[in-house]
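Just one protein chain is left out here, and the rest sit where they should.
What follows is chain A.
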Amino acid sequence: MSDKTVLTDGENSRSSSSPAAPAELDGGWKQLARRFFRHRLAGAGLILFALLALMALFAPLIAPFDPYAIGRSYQPPSWTGGHLLGTDQSGRDVLSRLIYASRVSLSVGVGAVAIYVAIGTLVGAVAGYFGGWIDSLAMRATDVFMSFPYLMVILVMVSVLGPSLGNIILALGLLGWPSVARLIRGGVLSVKEKEYVKAGIALGYSTPRLLFLHILPNVLAPVLVNATFGIAVAIITEASLSFLGMGVQPPTASWGNMLIEAQSFSTLSGRPWLWVPPSCMIIIAVISINFMGDGLRDVMDPKGRR
């Protein structure tokens, strides 16, 4: 039902002759999807990301070994011994840990972004629609949050809350919302003056109905781009935190904490199978998401494509 609202509202705003606000789409979501799939890198990114998601979803079926099972330490990779990517210090199978770790990265990425998009959308919509002191207060709050040296504050938050997957998601979610709030606020500010909103007011629609069903769907597009890049940032942040020992704690595998061992030079120079694969996985995950984000950005703003 909400899909239909989007399409019709899109038509309305196109027919009004005012210069298009940056937040608006020319055309509906269907056309966007078509343009997205024509974008080659975005398509490649989507396929890679889908593979990663499948890997995370079916980890227990794909992983050749139990990721926690202990065996002989530091076995190098071999085709015959069963451990395709060798074993780590505790003799756990690196490949299986690699596969299970994708669950951590993807849940941090998607979880954190879902939380901050929800907070940011709510704050931005309320600030933009009501204006006045509410708006000033919300915008000062975004100033405060945007002045934080992001990683440093997250480090402190996670160390205070206790390093765990849930707390990382929470900390990232609680700190990421200001950029979304600003995007939404900007969009709401320009859309709320449109005739169809005025018509809604005249028809006596309730404020939440107007705001959430009629205004918000028209300002969400730029947030989609922001959120996509946000997933990549969240994955990098989790990996960094885990690498610093302040993230997901062993024995749970995360690509970041698998790299902790590489801080010792004997592992770094002598056992590349321990740190090359997790590094590659992080890079692949981030690049595939950034490709999608890039594609989405080009699709949303055809003028910006060069």
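The working rule: a contact is a pair of C-beta atoms (placed from the backbone, for glycine too) under 8 Å apart; a residue touches a chain by one contact, two chains touch by 3 or more; residues count from 1.
As a working rule, contacts and distances are computed from a predicted model.
Novice: Assuming one chain is omitted from the figure, identify its UniProt name from "Peptide permease", "FAD-binding PCMH-type domain-containing protein", "Cytochrome ubiquinol oxidase subunit I" or "Ferredoxin".
Specialist: Answer from the UniProt record of the missing subunit chain: "Peptide permease".
Novice: I'm checking contacts with the chain that's been left out. Which of A:Ile115, A:Ala138, A:Leu211 or A:Ile236 qualifies?
Specialist: A:Ile236
Novice: Of the residues A:Leu84, A:Ala114, A:Ala141 or A:Leu170, I need the one that contacts the missing chain.
Specialist: A:Ala141
Novice: With the full complex in mind, choose from A:Leu189, A:Val286 or A:Met300 the residue touching the hidden chain.
Specialist: Going through A:Leu189, A:Val286 or A:Met300 one by one, A:Val286 is the residue touching the chain not shown.
Novice: Go through chain A and note every residue touching the omitted chain.
Specialist: Within chain A, the residues that touch the unshown chain are 140-141, 143-144, 146-153, 155-157, 159-162, 232, 236, 239-240, 243-244, 246, 259, 262-263, 265, 268-269, 272, 275, 279, 282-283, 286-287, 290, 294, 304, 306.
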